[in-house]
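All protein chains of the complex are present and in place, except for one that has been dropped.
In this document, chain identifiers A, B and C correspond to the written order of the chains, with residue numbering beginning at 1 in each.
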Amino acid sequence: MKVQINPIRTFQNLGKVSLLAGSIISLGLSGMAQAETFRIGITQNNVGVDSYQTTYEQAFEDAAEEADNVDVVVLDAGGDVARQISQVRNLIQQQVDVIIIWPTDGQAVVPAINGARNAGIPVVVTNSNIAEAGQPLIASFSGPNNIQQGAYAAEMMCNQLGGEGNIVQITGQPGYTTAIERQKGFEDRLPEVCPDVKILDTQPGDWNRAKAQRTMEDFLTRYDNIDGVYAADDNMGVGALNAAKSEDRAGEIIFIGATNFAVGYEAMARGEYHGSVYQSPAEDARNALNIAIAVAQGKEVDKMSYFDTPKITQENMDEFEKPVF
Amino acid sequence: MNRIIDLVKRQPIWIFVFICVVFFSFSSPYFFDIRNFSNILVQASTIGLIALGMTFVMINGNIDLSVGATLALAASLAVGLQPQLGITGAVLVGLLSGIVIGALNGIIAWKTGVDAFIVTLGAMIGVRGLVFIYTGEQAFYAHDLAYSDFGASSLFGMPVLALIFICLTIIAHLVLKYTIHGRNVFAVGGNRVAAKEAGIRVGPHMLLNFILIGFLAALSGILLSTQMGASTPNLGRNYELWTITAVVLGGTRLTGGFGSIIGTLGGVLAIAILRNGMNLLQVPSFYVLIILGSILIIVLFIDKRFAEPQGVGA
Amino acid sequence: MLQFFGKHGISVAFVLCVVIFSLSTQKFLSTDNFLTVVMQASIIGTIALGVTFVVIGGNLDLSVGSLLSFATVLVVDLHDKVGPGTAILLMFVFTLLIGSINGYLIGYLRLNSLIVTLGMLSAIQGITLVYSGGKNVDISDQTNTWFAFFGREALFGVPVPAIIFIVLGIILQIVLLKTGFGRKIFAIGGNATASLFSGLRRNRLVFSTYLLSAFTTGCAALILGSRVMGSQNNVGEGYELLVLAGVILGGTSLLGGSGSIARTVIGVLILAMIQNGLLLLGFPYYTQWLVTWVVIIVAVWLDIAAKRGKLFSTY
Partner (left out) sequence: MNTQTEMKESINSQPEEKPLLKLKNVSKSFPGVKALDGVELDVRAGEVHALLGENGAGKSTLMKILAGIYQPDGGEVFLEDQLVHMSSPLEAREHGVLLIHQELSLVPDMTVAENVFLGNIPRFANMFVNNRHLNERCGEILTRLNCKFKPTEKLGNLSIANQQMVEIARALVFQPKVVVFDEPTASLTDYEKVVLFGVIRELKESGTAIVYISHRMDEIFELSDRISVLRDGTYQGTFYTRQTNEDEVTQRMIGRDLDADIEHQPPELGAKALEVSGLGIDGLYSDISFDVHAGEVVGFYGLVGAGRTEIMETIFGLRKPDSGSVQINGQNLAINSPSDAIDHGLGLVPESRKEQGLVLGMSCKDNTTLANISEFTKLGWIDTSAERKVFEEYMDKLRIKCPGWEYSTLNLSGGNQQKVVIGKWLSTSPKILILDEPTRGIDVGSKSEIHHLIRELAKTGLAVIVVSSEMPEVLTVSDRIIAMYDGRITRCFDRSEVTEDTLIRAITGQTGH
């Protein structure tokens, strides 16, 4: 049943003036159809900051349209923890059936989740997990296994370097669970598979390509002997590749990333980029929605519901479709 | 009746708040609800507490851009030091850090004569550096649940955070309106030279206001961290901009000498209600940015049209 | 002594920076590294050139960070759709259009520049997101486009971004000092009322400073878009303050009426050197923020103290 009028499309047609009117219509329609449906509220981390999150949001809305029995409230915290907490409060006050949260911070949202639990609303965490302390409070986590992804990256790096070399690491936004987990997975696994690969330096790239490019430029000035780069996503990895290319040092460096982006896929096709982890935002979104629906229906769900995120390298890339983001 | 009309004239932002309330009440079934209102108050309290201090500083003819970073520093200390000092000790250190940053800004502005905008722009960048050095880029978690319980607690059916905000708003209003210090805030902002020559100790006076805003920013950060049971190094980014926006919406003049706590409260509520209402209506976040930006400019335009006499274009 | 530091403090700081970092790390003093510093400074620096005009004219521009995001997203997105030439043209058209909105609100409607550009900071961010639908934009064929010239190539061994920054800097310095336009900008910033009484068209002049800052922001977007060959919607977030820090460090007074492009360039280079030098020394990136704090306040303090003739103020 299609009750949710996609606000973006509506607004593009009607223009800015009728902005609020559009929302009222969509709300009115959803109100009429409310009788038999579940209301699921989601508060996302920061839509628009990169394509992954935006594609996720669209996939989520599309999946909700396809499903018969859901009515979704889609909110965006804009990367601000405080705003996310107030959005959780708003969702509690609207008495939705399930809250899906994409945490802006793994620890800071725990009390808000506790608040939802106290109000009798189950919480599903999506994409990036929350801290240990919050684990008993949630119904389920749905998303990639980021520690595993870090470990995959370490293995690919090890293979490509042939067991020894000096590498640098560009991490995601400090404090963000995905960033922490990927770094941990990478740093824990690397000495196990390749004790002779040394991490020279680690700096954050904030999930931002321009920032990562700049960070890499500094690495290149500082170290004459960089053999490999691990970037916590392909967006940053391509930034690092750009920096190395402009110094004519790309040929001597192995680039490993995560969350395969279209740019990373293309660079890999050109032979400039060496490995990543394939992770589909659409699958991420569908997974989260399905689990939330199951929770709403009172079904048993796994506490940790990881979806599959395989390694992708130049050798096996034909098996994967080019990412849409 | 005349007094009400007069009040409306002097506080146009309250008309806007009223219109927003009416509009959202009709457009969303969830808006007009006592629980939603207390949500709005809690949401407003973070920016609101800083805005109280900002009102003093801006009427003084200064500005403080470092409040977002100060907020993060206080929150990080108040959470991060709990294992060593316990909750009370850590919170006190957090509050102290705000006072120290405020005092530092105030002393620099006073003794060097560098414009407060520049002094606090520097502090905004530097204090954030301190936060990162102290936290090592990590978020801290409060292991004692009593800490986050406080953030979620209620008294007389009102969230404690909202009550604290309301109480401090009343106190700030009384201080600004009825104390000698409050009166001097206007004097120093209206004509600094005159105030100095009338025997008001301008430097220490401004220092006191910087300490006040530092304290309030720290308090706001600590209360925010009780809502999260944690602190993050990036907490409070851009809060200085939203605080200034709220204060200006509330009618405080940027060049100093004029403003009120009542107006600031209106400005803070206007932003909180707009955000809350647009969330309820599910306005996409992209449009929320455009709407908030436009409203700020429109209010400024209306204010200028009605507040200033049309005269020589000078 | 005080007078000397007030007048040449920024140059002294520049030399001091070079000497300290050269002594502490061998990598610092090399042509390569120097070019890296200039190149890294080029984006913020190019924007700062236009913002210097705005500030000398007595206003502020906090919207340049958002505008940079907007322009970069636009030019990169249009590159594949309409070709690089048309993309650049359209990018400048729309960027200048937004600059003219700033200019109209501040120049003609006389609204306060801090608040207007604060509002625009938020609004432009929203416009960018609506335009891109929140997605990253990319240039698919990164090797065979002349668009690569702006960010990735070098002329006579000097990276093009550095050339754009320096050449634009020289041109604007000449405009500021040698043309009637520059003189008028100083006049309106120094005393808007007296300028009005002298027949200067304040509205138009303020308007044009915002066009100029939009133009230099557009140039910076060319460099950024070409270097990254893609863009995110928040790529320019926080740039407005770094730009302002560079302008202030260069001794341009926020009250308007005084300032210099050459000193802005040095100011921006000092900030870039601090960042580069501290990284080379192995400090975490955020230590540069602490150093920046101290440097900004000391620089402005000395400047003011020299004008005042006394180190400490007297209120």
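Everything that follows uses one rule, which is that a contact is a pair of C-beta atoms (placed from the backbone, for glycine too) under 8 Å apart; a residue touches a chain by one contact, two chains touch by 3 or more.
Note that the structure is predicted; figures quoted are calculated from it, not measured.
Asks: List the displayed chains that the omitted chain touches in the full complex.
Replies: Contacts of the omitted chain with visible chains: B, C.
Asks: Who touches the missing chain here, B:G257, B:G277 or B:G293?
Replies: Residue touching the absent chain, from the options given: B:G257.
Asks: Sort through C:F14, C:F34, C:Y131 or C:F181 and give me the one touching the missing partner chain.
Replies: Checking the options C:F14, C:F34, C:Y131 or C:F181, the one contacting the hidden chain is C:F181.
Asks: Residues of chain B in contact with the chain that isn't shown?
Replies: Touching the missing chain: residues 178-184, 186-187, 190-191, 193-200, 257-258, 311-314.
Asks: So that we can see where the missing chain sits, which residues of chain C does it touch?
Replies: Touching the missing chain: residues 178-181, 183-184, 186-187, 190-191, 193-201, 257-258, 309.
Heads up, the rule we're going with is that only the chains that are shown with their structure count from here on.
Asks: Going by C-alpha centroids, which chain is farthest from chain C? Tell me that one.
Replies: Farthest chain from chain C, going by C-alpha centroids: A.
Asks: Of the chain pairs A-C and B-C, which one is connected by the greater count of C-beta contacts?
Replies: So, comparing the two chain pairs, more contacts are at B-C.
Asks: What positions in chain B touch 2 or more of the other chains?
Replies: 132, 137, 285-287, 290-291
Asks: Using the touch rule from the top of the page, what residues of chain C touch 2 or more other chains?
Replies: Residue numbers touching two or more other chains: 129, 134, 284.
Asks: What does chain B use to touch chain A in their complex?
Replies: 23, 27-30, 33, 35-36, 39, 42-43, 46, 132, 137-141, 143, 148, 151-152, 224-225, 227-235, 237-238, 275-276, 279-287, 290-291
Asks: Name, in rising order, each residue of chain C that touches chain A in their complex.
Replies: Its residues touching chain A are 27, 32-33, 36, 39-40, 129, 132-136, 138, 140, 152, 224, 227-235, 276, 279-280, 284-285.
Asks: Where on chain A is chain C touching in the complex?
Replies: Those in contact with chain C are residues 8, 47-51, 53-55, 57, 203-204, 208-210, 213-215, 217-218, 221-222, 235, 238-239, 242, 245-246, 261-263, 266, 325.
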